[in-house]
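Structure first, commentary second.
This part shows subunit A:
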Amino acid sequence: MKTEHSRAEMIKEISGVNPLKCMKCGKCSASCPSYNEMDIKPHQFVSYVINEDIESLVKSKSLWKCLSCFACVERCPRDVKPGKLIDAARQIVVRERGKNYLLADDIPELIDPDTPQQLLVSALRRYRR
Partner candidate 1 sequence: MQRIGVFVCHCGTNIAATVDVKKVVEMALHEPGVVHAEDYAYMCSEAGQELIHKAIKEKHLTGLVVCSCSPRMHETTFRNAAEKAGLNPYMVEIANIREHCSWIHKDIEEATEKAVILMRAAVAKVNLDAPLKPGESRVTKRALVIGGGIAGIQTALDIAEAGYPVDIVEKTPSIGGRMSQLDKTFPTLDCSSCILTPKMGEVNAHPLINIYTYSEVESVSGFVGDFTVEIRKKARSVDMNKCTGCGVCQEKCPSKKTPSEFNRGLNTRSAIYTPFAQAVPNVPVIDRDACIKFKTGKCGICSKVCQAGAIDYDQIDEIVTEKYGAIVVATGFDMIKLDKYDEYAYSQSKDVITSLELERIMNAAGPTGGHLERLSDGKAPKEMVFIQCVGSRCADNRGKSYCSKICCMYTAKHAMLIRDKYPDTNVTVFYIDVRTPGKNFDEFYRRAVEDYGVNYIKGQVGKVIPQPNGKLLVQGADLLDNKQILKEADMVVLAAAIEPNPDVRKIATMLTASIDTNNFLTEAHAKLRPVESPTAGIFLSGVCQGPKDIPETVSQAGAAAVKAIGLLAKDKLLTNPCTAHSDELLCNGCSQCANVCPYGAITYEDKEVNDHGVRETRRIAVVNDALCQGCGACTVTCPSGAMDLQGFSNRQILAEVDAICR
Partner candidate 2 sequence: MQELINRAKELLADGTVARVLGWKAGDLPYNPEPAYFEKEEDFADFVYNGFCGANLSKYMIEASKLEGKTLVCLKPCDTYSFQELMKEHRVDRDKAYIIGVGCKGKLDIEKIRAMGIKGIKSISGAEIEDEAETLTIDTIYGEKSCAYKDAMLERCHVCKGKDHMIFDEIIGESKDTKDADRFAEVEKIEAMSPEDKFAFFQKELSKCIRCNACRNVCPACSCRKCVFDSNKFDSSQKANVDSFEEKMFHIIRAFHVAGRCTDCGECSRVCPQGIRLHLFNRKFIKDINELYGEYQAGADLEPRTPLTNYDVEDAEPGIVAERG
Partner candidate 3 sequence: MSIEKNEEFRPKIVAFCCNWCSYAGADLAGSSRMSYSADVKIIRVPCSCRVNPMFILRAFERGADGVIMCGCHPGDCHYTSGNYYARRRMTLLFSMLDYIGVENGRTRVEWVSAAEGAKFSQTMHEFVDKITSLGKNVRLEDLRCRN
């Protein structure tokens, strides 16, 4: 098991985001179409990464509620891109299941029936190679 610190670093590395740039304006949360279904809100995501509480993040409902519509990425005035952080957190989960990349056969059992379609498309784009 990796330390929380190294997981936080990995999230930063995967996403290419510097969460310290966040000025807590909340435009991400304001823009988020899945806001109401999330337990940890997009703007809070940034604080969780800063505070290195990745465990809460990967256990959160929000992780799988994000549609990856990237409205927050598009509109963030500080280039913090919470959507990318969420994406990176998801990848951490995937990697920690022992593989960096998903095999096609693994996908069906991983899919939560509640998972939004858009996320699947987004995942396919990411992992197709």
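In this section, a contact is a pair of C-beta atoms (placed from the backbone, for glycine too) under 8 Å apart; a residue touches a chain by one contact, two chains touch by 3 or more; residues count from 1.
Picked so that all candidates are chains of the complex that A comes from, given by their letters.
Everything quoted here is computed from the prediction, not taken from an experiment.
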**Prompt:** Which candidate among 1, 2 or 3 is in contact with subunit A in the complex shown?
**Reply:** 1
**Message:** Which residues of subunit A touch candidate 1 once you look at their complex with the stated criterion?
**Reply:** 21, 23-32, 35-36, 41, 43, 71, 75-79
